[in-house]
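Removed: one protein chain of the complex. Kept in place: all other protein chains.
Up next is chain A:
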């Protein structure tokens, strides 16, 4: 087991900067997911830790060692990739023990380790099977066993479940969590699947354009995103964003106002442009908002498309002038549209005019200029009490 540190790591490919002055400190035994959109630098960061690519600047440490210039095989890391790279002509035992044989372990030790690893990933009785006789999930378990037998200080996993079907992916997620609990080994895990990152990680590192945006426990990234990028990236469907102007006593947006003592929000001055962020589940029908202890004033909206998902319904809401228009823009970016999620038993139809409120404890404000978060929740701020009671009977 070991701590993994990246110090000012930059990776340049000719004129492209894939990783830009990255500092990461992953604790011994921690499970950290690297997430971000395609091309954000997450795989390059992983390859830099693995030694598959050398940083243009900066240093990589594993445990107490500076491994920046060490070959992959000398770093004490074991890798599991998306493509399950089993040798098709070797049975499970030979596949799993390949690396041990090259490291000249004796037969007894090889057998002991392979059996132990097979036990951990539940492949007992399958050691003589050939890869083409196994399912995708079983093959991925063989690949993980191959990593386990090396007894690495760090597991590096690059989208290891991406090629599995949805059901198996969910199953393997719990398997990997169990594996981490049993072995306690540091795991660095690259994924574009938010559900994987949210459910498995101790901390999520969100990357964009080669830069680290935030590294925090999943719920902190979700509830207290450091900036607009993290706020928009973490959570599905994405957070709604509405641009507004800070005025005396509140934030004025194109279609609604939110009461606010801006003096209590660091970095927000009268006349500044700020972005309000609110997640779909923090928008409530006013008539059903009894449980919302800190609602905003009512906002009149017209419901547009309804998307029943089974466990919830996504409701596209049209505000102000937008109410007459069809959906053309991304609702997350339009000042005239919001996306709300409601429970499936909610009585709601398309084309209805209703009032909604936002849950002030989960309203976020961001500096519109640099995207950095100004405040998460506008409840305890002076002057933030709602102007309207949400419990009034509707209709």
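One rule holds in what follows: a residue touches a chain if its C-beta (ideal position, glycine included) is under 8 Å from a C-beta of that chain, and two chains touch if they have at least 3 such contacts; residues count from 1.
Methods note: contacts and distances are computed from a predicted model.
According to UniProt, the chain absent from the figure is "Gfo/Idh/MocA family oxidoreductase", selected among "Thiamine pyrophosphate-dependent enzyme", "Putative OB-fold protein", "2-oxoglutarate synthase subunit KorA" or "Gfo/Idh/MocA family oxidoreductase".
Screening A:61, A:98 or A:314 against the full complex identifies A:98 as the residue touching the chain left out.
From the options A:29, A:58 or A:72, the residue with contact to the unseen chain in the full assembly is A:72. Across the entire complex, the residue among A:15, A:106 or A:124 in touch with the chain not shown is A:15.
In the full complex, chain A touches the hidden chain at residues 13-16, 71-73, 83, 85-90, 98-99, 101-102.
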